[in-house]
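With one protein chain removed, the remaining protein chains of the complex are shown where they sit.
Up next is chain A:
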């Protein structure tokens, strides 16, 4: 078995700091209550910002899941290959 370090999201603090920052950006507490103009393509300016943060959140979580999580994957896939070859 190789000694490649395992990747577990909980061990990387920056993942969670960035996540909290995105979530804070995703809630419109920092914009003046009641304002909605300008409307861009019929959508209030602030909603564009919130939707932007929402999509960023999706992309970030999707990416973190794929790239920063690898604990037993290599072992499992190796085993699967071995079984398939038998």
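As a working rule, a residue touches a chain if its C-beta (ideal position, glycine included) is under 8 Å from a C-beta of that chain, and two chains touch if they have at least 3 such contacts; residues count from 1.
We adopt the following convention: contacts and distances are computed from a predicted model.
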| item | value |
| --- | --- |
| Absent chain [UniProt protein name; select from "Thiamine pyrophosphate-dependent enzyme", "SSS family solute:Na+ symporter/sodium/pantothenate symporter", "Peptide/nickel transport system ATP-binding protein" or "Sarcosine oxidase subunit gamma"] | "SSS family solute:Na+ symporter/sodium/pantothenate symporter" |
| Residues belonging to chain A that touch the chain removed from view | 1, 6, 8-10, 15, 19, 23, 26-29, 31-36, 39, 41-44, 46-47, 50-51, 53-55, 57-59, 61-66, 69-73, 75-77, 80 |
